[in-house]
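Take a look at the structure below.
As you look at this complex, bear in mind that one protein chain is not there, while each of the others sits in place.
Chain nomenclature is as follows: A and B, assigned in order of appearance, with residue numbering initiated at 1 for each chain independently.
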Amino acid sequence: MALPDASGDVLSEMDVDAFRRLFPLRFFETHLVKSTRPDGRSLAEARETSSALGAVASADGSALVKIGSTRMLAAIKMEVMTPSKESPDEGCIAIDFHMPPICSPTVRPGRPAEAAPVVSKQLSDTILRQVKCLSCCSFCGMINLKELSLISGKAAWMAYLDIYCLDADGALFDAALLSAVAAFSHLQIPVVSMNDDGKVVVLSGDHGGKEPVNKGKRKLTLSSIPLSLTCLLHKNYILADPTAEEESVMETLVTVVLDSSGQLVSLYKPGGPVLAYTSAIQDCVALTRQRARELQTILDEVTSGMEVD
Amino acid sequence: MVGLSIGEKHFIQGGIAQDLRSDGRKRLTTRPIYVETGVISQANGSARVRMGATDVIASVKAELGRPNALQPDKGKVVVNVDCSPTAAPMFEGRGGEELSAELSVALQCCLLGGKSGSGAGIDLSSLVVVEGKICWDLYIDGLVVSSDGNLLDALGAAIKAALSNTGIPKVNVAAGASGDEQPEVDVSDEEFLQFDTSRVPVIVTLTKVGRHYIVDATSEEESQMSSAVSISINRQGHICGLTKRGGAGLDPSIILDMISVAKTVSEQLINTLDSHIAAAEAGEEES
Partner (left out) sequence: MAGKGGAAPSTYSPSPTTQKTKSRIFGNDDVDWVRSDGREFHQCRPAFFKTGAVNAAAGSAYAEFGNTKVIVSVFGPRESKKAMMYSDIGRLNCNVSYTTFATPVRGQGSDHKEFSSMLHKALEGAIILETFPKTTVDVFALVLESGGSDLPVVISCASLALADAGIMMYDLVTSVSVSGLGKNLVIDPILEEESYQDGSLMLTCMPSRYEVTQLTITGEWSTPKINEGMQICLDACSKLAVVMRACLKGPDSTLEE
């Protein structure tokens, strides 16, 4: 658990460690007064973030995202389903967020973590958001489900997105959302064709003389990518991108999700002891706007490095 | 759990070291084995095996099912073991679950062989009625009624006996079904096919206590073990499966030595078991 502390002789470091454990709130407040945080960040600063694509070879699209020590692995597997009667030309996306026992000392096998279903729901709400715009009378979400259709009424893709938290150190939703977006940008839809039994099969290299049904539709168009930042409210302070320790000491969280054009997608403030003023919320949105630009750069960097085969 | 005093522990260990165990047996002598077949009339085959105070029942139920899409020419076998709370207080509630799972896996392993099906005790392709459409699903259930050590060997023997007691009804397939249709079948309740059990292996567990190993350990002796190796061996003397229990490590040469000892023990066991099964079957028919 111990984070690398500032240098000092052994004795004083012991004292700091004991103080941190015994009076966590006072320990953090001492830092906050000086506009700094135990890991050396300023209040509005997010942790170092990186992303890598294609971490899982057995999946059709995958991404590993690190925000500080928080680590998320997202992978998408494509399966075929029969579309529903109401929307015969649309596919489907199933999103699941897992917190396996390896990620945190608080999670035990057989007992799912409390946070997992909450994050799972938030992710589904954010990614599957379908807005019928009045202006363009079509769709305005992140993914157009029509792109997942193979043969209208007969076959469509079901995209299973599973996100595993490998190391939980705060800001789980931010990392999960970023990994989901990165995994979708890495997704390569397999080339398939219909066989004689009416089943969809993957075409191997030589196409076997069959005509693929989804030629030229191997990537999804991602419009208005949602990106988020979680902030922690404590008294008058706003701490961006909190660690697990900070989250456990100071309990009021605000998560803001913005899309690429800077519009507000969603805002979560699940209770907590601090009641936020509108101005605080506005500050959070401003921080998120800045963070979204950072994240967009990171995403652009990894996707541009990707070889399209 | 077996509660033993230090004196009792020394007595057991000392006896094993001197090749004279507390019940008068030598290290490689098994307890007398009692086999009873046909104990459950609803099942297609069943047997009860007793070795000392260890008492287990195995039953075989055959049901018609659909073969797995990946293996259309094979039937399915499911092994499940249940530890009754009557056998030991620790089996109450969920206490026996772990042991049950362990025993099921070990038995499944020794009956079904490798993934390609070679070395299997049960010939899965003999369970197919219509390829890709209908096959027999064998449900093999083991029940531990009373536990006094050496459960795996007893269950292995009981399953072997139950399988040789099993009659699978003859199935007549109605002709004419084609394509995707499921053909109609007529299950005969008079004609039964006998099951070939000559390839079903027996299991011999060698329990290491101190520097020696013993067969057919009682639960008192098992509580003193450092490790145990269960080896399943068929009539040809081939190893069909091996698992090790207990924490202590073993020298590789000792394991090889154990295997050769297990082979000699298994020969006797297979012969005794076969004669007992034959006697039990004969006895059942008479009554």
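Convention: a contact is a pair of C-beta atoms (placed from the backbone, for glycine too) under 8 Å apart; a residue touches a chain by one contact, two chains touch by 3 or more.
No experiment lies behind these values; they were computed from the predicted model shown.
Annotation: of A:A44, A:V80, A:V118 or A:I151, A:V80 touches the absent chain (contact as defined above).
Among A:A244, A:V257 or A:L295, only A:A244 touches the chain left out of the display.
Taking the complete complex into account, residues 98, 101-102, 105, 109, 113-116, 118-119, 227, 229, 234, 238-252, 255-256, 259-260, 263 of subunit B touch the chain not shown. Mapped onto subunit A, the footprint of the missing chain covers residues 1, 52, 54-59, 62, 64, 69, 71, 73, 75-82, 84-87, 90, 92, 94, 96, 98, 100-105, 108-110, 158, 160, 162, 164, 166-169, 190, 192, 195, 199-204, 208, 244.
Simple rule for what comes next: only the chains that are shown with their structure count from here on.
The geometric centre of subunit A is 50 Å away from that of subunit B, both derived from CA atoms.
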